[in-house]
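Here the complex is missing a single protein chain, while all its other protein chains stay put.
So, chain A:
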């Protein structure tokens, strides 16, 4: 899915193909004419690019087969076949222009939405990140203890790229090499110093001084003795002697259980994606499984999630609506103020007023966070003479601050838009109303405002949709805080839904992708409803028909 770029960049490769076959003869003639016009260059370019694309595609397929990811194999193979079919077939010109762009759109915009829906039904997250096989080998690697009285092996620590590995010389003189991912395997190309292997071409031998710098990584390193994780692995603490470590857990494949050899406790694979003992103790890491509506039940059922979720949802709406309203009215007011031909320096004012809009938004939010800092910020220290007003740490004031900063960020856009819309209202309307005796305020309220709203309503809806998911301002200004005291997760008074999704999924000690996806689904539903309503009211769809 990621290799079709080379070919997509040059649609002119389609030059030699013919338009829709309507009448055979004319098609032939046209094709000849087109080829005559296009020359041989585009054709060669097309062949070269498609060839490159296919070569990369075959390479990708080989890698995927090696990784045994069958779902991805089907997708990538389908993409390769589809692109070859589109660009080799005469006719179907539109597809040649649409395919590359839509491929990206479908994978990274539409597919990920569907995938979000799927993740919402799994327990993907901390403790349930990988597959079951990964969980088993990681459990067997974690509970390891040194086998008493076992022999020690002389080892040399080798490095290749970022990977550390152990070069082992066994008692009988065989030399083996392995790293965390690859079990020990015999090697023949080792450089020997007496009876001990000390190096290998293509690898860096770590000196004693080197080893001190990677001490932490080295003590973590466990090189499996063989493919069977029950055999245990080699570990070293000083980089010279390694010992066999065996897990106190044993995996029984037929029964699908892990048994602790010391305590005798049997852990059985459970439906929740963990090995569980009879008295309910879980071994982590587990693996991810589908859990049905559990995440939804959690979001609605658990008081510590439902409470924050409700207040966050309400605040998201309040934030979006007030943001649109304040930016629109300040923008409109400024447009009216500057909408006077006799006013001097309008261009100057205009250029200065739109500066907040030109300034990158993420930086503005960070700068405002500094300005509003309680004890050290400019606002408190200089404008309020040292008063410690908790602009960002009091729930109500933080909400106010977020709205005020968003007003700063947003009004220049509304100013530009309403300015344009106001100027497009014909002067005759105003003159006619004046002749009829209307006062300026009446002219504005009864004539200009309704006309203005007709043209800017779609932009107001777009602005609402944007602010509904305006992550940057919230996260960079207050981080969503101040935190709710009754919530489990780090969710706070100014969090909106999207920043809540981000925090649940990617910050804090535990990552819960499943629950975060449920919140995402909630946003999708809300946005869909808003979209349907707004499309019905505006006439956006008619343009397409």
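Here is the rule we use: contacts are C-beta pairs under 8 Å (C-beta built on N, C-alpha and C of every residue); 3 or more make two chains touch, one makes a residue touch a chain; residues count from 1.
Here, contacts and distances are computed from a predicted model.
Which protein name, taken from UniProt, belongs to the chain you can't see among "Carbohydrate ABC transporter membrane protein 2 (CUT1 family)", "Electron transfer flavoprotein subunit beta", "(2Fe-2S)-binding protein" or "Acetolactate synthase small subunit"?
UniProt lists the chain that is not shown as "Carbohydrate ABC transporter membrane protein 2 (CUT1 family)".
Using the definition of touch stated at the top, determine which of A:51, A:370, A:426 or A:508 touches the missing chain.
A:370
Among A:194, A:264 or A:360, which residue is in contact with the omitted chain in the full complex?
Hidden-chain contact among the options goes to A:360.
Provide the residue numbers of chain A that touch the chain removed from this figure.
Within chain A, the residues that touch the unshown chain are 1-2, 5, 8-9, 11-12, 14-15, 19, 33-34, 36-38, 42, 60, 63-64, 67, 69, 72, 93-94, 97-98, 100-102, 104-105, 107-113, 115-116, 119, 124, 333-334, 337-338, 340, 342-345, 349, 351-364, 366-371, 373, 375-378, 381-382, 408, 412-413, 416-417, 420-421, 455-456, 458-459, 462, 465-466, 469, 471-472, 475-476, 479, 498, 501-502, 505-506, 513, 516-517, 520, 523-524, 527-528, 530-531, 540-541, 543-545.
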